[in-house]
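I have a structure here, written as structure tokens, and I will follow up with some questions on it.
Just one protein chain is left out here, and the rest sit where they should.
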Amino acid sequence: MSFAELLPLLVILSSALASFVIFFLRDDRSRLRTSIYLGGEIVKLGLVLVMLQGIYVGAQYELRVPLLPDIDFLLQANELAMLFLILSAGLWLLTTLYSIGYLRHAPNRARFFGFFGLSVSATAGIALSGNLFTFFIFYELLTLVTYPLVVHRETPAAMRIGRQYLVYTLGGGVVLLAGIVSLQLVAGSLEFVAGGTLTGDEASPAILIAIFALLIGGLGVKNAFVPLHSWLPAAMIAPTPVSALLHGVAVVKAGAFGIVRVIHEIYGIELAAELGVTLPVAILASFTIIYGSIKAISQDELKKRLAYSTVSQVSFIALGVSLVGYLDTVGGVAHLVHQGIMKVTLFFCAGVIAETIGVKYVSKMGGVGRRMPWTMGAFALGSLGMIGVPPMAGFVSKWYLGVGAIEAGQPWVIAVLVTSTVLNTVYFLPVLYVSFFGKPTGEWQEERPHTRFEADWLLLFPTLAVAGLVFLIGLFAGWELSPLGWAELIASRQWEGQFGN
Amino acid sequence: MGLIGSNWLVVPIVLPLATATLAMLVGRRSAPYLGLLTASGILLSVAAIGLTVLEEGTIRYQLGGWEAPLGINLYADGLAVFMLLMTAIVGAAVSAYAVGYFTSRQDESGRVAGDSGDRSGSFWVLWMFLWASLNGLFLSADAFNLYVTLEIMGLSAAGLVTLERRQSALSSGMRYLFVTLLGSLAYLMGVALLYGALGALDLATLGELMYPGAATWSALALITLGMALKTGLFPLHFWMPAAYSNAISPASALLAGLVGKASFYLLLRLWFDVFDGGLGPGPGQVLGLLGAAAIVWGAVMAVRQRRLKRLLAYSSVSQIGYLFVLFSLATTASWGFDAWSGGVYHAFSHACAKAAMFMSAGAIVRSVGHDDLDRMQGVGQQMPLAVAGFALGGVTLMGLPPTGGFTAKWLLVSASLESGQWWIAVVLLAGGVLAALYVLRFLNPALIQVKVGPVARPATQNLEVTAFVLAFGSFFLALLSAPLLALLRIGTPFASVLLVGTP
Amino acid sequence: MSPVTFYLLSSVGIFVVCLYGLIVHAHLIRKILALNMMGSAVFLLLTGVARRGELTDPVPHAMVLTGIVVAVSATAFALAVARRLYEECGRAYLPEEDPEDLSEEREG
Partner (left out) sequence: MNLEGLLSVLWPAALVLPLLLAAGMTYKGTRALSIALTPLSPLPALGLAVFGEDAGVDLPYILIGMSLGLTDATRVFLLFTALLWTIAAVYARGYMANDYRQPRFFAFFLITMTGNLGLIMSRDLASFYLFFSLMSFFAYGMVVHEATEKARKAAHVYLIMTILAEACLLPAVLITAGVTGTIDLGAVPAGLAGSEARDTVVLLATLGFGVKAGAFTLHLWLPLAHPAAPTPASAVLSGTMIKAGLLGWMLLIPAGEVPMPFWGVLFMAAGLVAAFYGVLVGLTQGQPKTILAYSSISQMGFMTAVLGAAIAVPEAWPVALFAIPIYAAHHALIKGALFLGVGVAERTEESRHRFQRLLVIGGLVLAALALAGAPLTSGAAAKDYLKGITDLAPLPWDNVLYSGLDLAAVGSTLIMARFLFAVWPPAGGQEQRPPALLFVPWLVSVGGVAALVLFLPETLAELPGLLLTFEALWPLAAGVLLVTVAWYLDRRFGGKPRERLVPAVPEGDLLIPVTRSLSLVRRGWKSHAAPSLERSVKFVTDQGEAYASELVKIRTAADRLESWAQVWIVAGALALMLVLTVLALSVLV
């Protein structure tokens, strides 16, 4: 087996092995655990960077193992995969540091970090899958390994929510599986091919549409399309690092990423447009965007508000790729990264605040801005990004989506964008206002002693780092290695010629 | 090579028989070691048989050199080896588990049982007989030998259920005994009719001579009835929950994992090798329909249970449904092999997973002293490995990748969609979600943390480890799909389909 | 009606009647007896089948012999279990429901 074949596997295994070893360490051996874990992470990040460089200069990484008749287990790195991969691997490192601070004195850390690493491995697998079959394997694995994280607190409420989580995601998986099997029967191939595997001659349009509906319906659960979204706000019962990386990024993105793959590399944008299936997806996404925002307004619990905001924001990705245009595809794909980083920032902030001074509700955030200016500053960056204020990352995505929608002849999308912007403002600005200009409602519930920094440095620094990223990747979006630049690379290299222009 | 290779076939039958006899003689002290030794011997021989079959194709062995119809013929094709392998793996795991199980002084209800050593000895004898009969059943090439192995299997299985001297165990064992005897008699009646009509017992010969007629139809009906009873196909599963849940846990693991699969295997073998696909599409449809109903009904009832082992028993009712679905799918059409191999693959993965789950459940029940689901709080804290083993097994039941359940489900769903019976696909897929529900029925209370867990009970470390290892191993069964499916292709009744179907 | 048919019909008759007996009789000994009789019905059929051709076919006889051995051991085992059940709970009936199934009482 050559290095090029092995590399994708190594990327997945590096985190999985580290996590696996951790399961068998006693809970109190935190130093050993941390070093193994961080070692795994650094190895993984290094491998990913090697791969990134290779992909950039045009190398091929592919691992193919036959598994079922006519179906291979296929790992394949390409530009799109790298985008998701680098997002998950990079944020994983920061989230780990954050988690170490977050769980400093909590029980069951070995289990937590173990499953956390496995989740990241599953995410890497999702990114690197070369066909829908492999994708599905990792997609379901992700469901499984995130379940213990959702119920990590092991309270009756957590268990109840864990059950809901599993039923929703497994239900979605089942539908997706039905779609994948049908696709295999119809097309005989599940591979992701630039421009689409399907030619449209395999079966009647009605069947192709039905399969598309199954695929999107299945992926839509993780992507949290309304009305399949209610697991996401509920899953906020998990510890904050989980909410941040997994439910803010990995799990929902798995759905969104799948939708990108299905539309662009299974059906191909032309066939999808011909079948008329893209518009319903766009409408569904738009509805989700608006519904999520409206629900977010009425949430007093900060994490819930952020969760509904996730519901809303993730659908921008689906919206972008389903609009059949070059620019909005770029915008949607770039939003994959942008939304991830912004949402991680916001969740980190929420976690820092809850951990440091015990404030979890927006209505009680008066004066937080004065007590924790850095944290709230980071929150401000993240929320301005979500609103789409330039030069934050969110603006860049919205710009591409909007301009692309016009170019693609779908002006109604502008209305969606604007409504979402206004609604985002309505639910984010009060948070900022209350925390910066409001008066404290009383003593903080459980204030940790004020150290040199306003909070535990392991919590604070990753937060500031991601907040800085929100700003930088927006500001330097024009750079060719920025997420946007990479998204353009994807669109131009992988899906070239699919678009009319 | 041929001589040595085919001689291997005898080992998995003779070795446990010999051990059983020896175990009666040596007593309870050394019986476990004998058992473990046998288990490893069987594993070895099965591996050897498997390699031979993979290399050289099917093997036929004539015991003592006597030819059919008088002599006893052994026959190993891909399917038989597959089942042997399943039995060897699960059997070895259960053996290891049993060693730990019987060294502890207390029985499951927590009372000190004076006769536990006694039971240990009987367990090993019965289990070795059972193993011999299972291996014999998989390797038999004629209908009457199948009856004999079936009876030995039924009797030793019923013996295992009644090992426990509790009223509930005895009465459910009794009921099980009646059912299994009735099933065997129905089967024997069918064989008698077949012999009357065709004048042969060798399966291959029967298959060649088969014609539709009153006798063969009746034989089919009787054999189906017998095997459906013994496997516990809905709605004839009435004996199953009690038998599985009241037996001691190693026995439950064997019953649910292997015994049910053996009678299913028998039906499968006769259905496609002898009856040429059930003499027409009709009967298969009935079984498929009942299988689909079983999936739903079993799962619904499993969710409704209040006791852990009954939950597992009903889960078996549901999972057995997956096996029978293949009868309505596996025809000579291009998807036939998919359906057939999917069902068989499901048997394998379910055997491993369910055995592991029963083993975990046994460890838990032993440790906390009851199997009341509502009082499982804190178990996850106390016995993480057992709960993890249970959960991993549960994932197989849900049919998620990378477990074997996924491969099976993929193949079955694929076949059902291809054959146009999409409603079966719906049931199969919904079954996975229902499985998640009943697995959570246990996990939900078990994972809840409590300040003070249930009082520490006897150490069950070994039991937990065994259960976990089996569950963990079976978790990755989908990754072995390619070699295992290649094995199944050898001597499959769908060879003609394969030539046409797959490139 | 040829002798074979006669044997066949009577065997089926006995089988069905005994099956009925197995199902409706609650007493364990009756059930065991019913099972035994069913076995005999099958043996009857087999012996009938053996007489079908010009020559007597030895194979069914071998089967009957083996079957009798099996039936004997099964009966013995069943009787042993029935006896033990009687010793444990003082009755020779099977409860229609699993006693631990729906009982509210829980161990503890």
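For clarity, chains are labelled A, B and C in written order, and residue numbers in each chain start from 1.
Methods note: contacts are C-beta pairs under 8 Å (C-beta built on N, C-alpha and C of every residue); 3 or more make two chains touch, one makes a residue touch a chain.
Note that this is a predicted model, so its numbers are computed, not measured.
For the chain that does not appear, the touching partners among the shown chains are A, B, C. One of B:L236, B:A430 or B:V465 touches the chain omitted from the figure, and that residue is B:L236. Checked against the full complex, the one of A:V167, A:I283, A:I297 or A:I414 touching the unshown chain is A:I414. Hidden from this view is one chain, which touches chain A at 373, 377, 384, 388-391, 395-396, 398-399, 402-407, 411, 414-415, 417-418, 421-422, 425-426, 429, 437, 474-480, 482. The chain not displayed touches chain B at residues 212, 217-218, 220-222, 224-225, 228-229, 235-236, 238-239, 242, 278-283, 285-287, 290, 300-301, 304.
Residue-level contact of chain C with the missing chain is found at 19-20, 22-24, 26, 94, 96-98, 101-102.
Please note the rule applied: only the chains that are shown with their structure count from here on.
Inter-chain centre distance (chain B to chain C, centres taken as mean C-alpha positions): 25 Å. The distance from the centre of chain A to the centre of chain B, each centre being the mean of the chain's C-alpha atoms, comes to 42 Å. Within chain C, no positions touching two or more other chains are listed.
Taken in their complex, chain C has these residues touching chain B: 8, 15, 19, 22, 28, 31, 35, 38-39, 41-42, 45-46, 48-49, 52, 57, 59-60, 63, 66-67, 70, 73-74, 77-78, 81-82, 84-85, 88-89, 94-95, 98-101, 106-108.
Of all the residues in chain B, the ones that touch chain A in their complex are 338, 380, 384, 395, 398, 400-402, 406-407, 409-411, 413-414, 417-418, 425-426, 429-430, 432-433, 436-437, 440, 443-445, 447-449, 478-479, 481-482, 485, 502-503. Residue ranges of chain B in contact with chain C, taken from their complex: 69-70, 109-110, 144, 147-148, 151, 154-155, 158-159, 162, 165-168, 170-175, 177-178, 181-182, 185, 188-189, 192-193, 195-196, 199, 201, 241-242, 245-246, 307, 310, 369-370, 372, 375.
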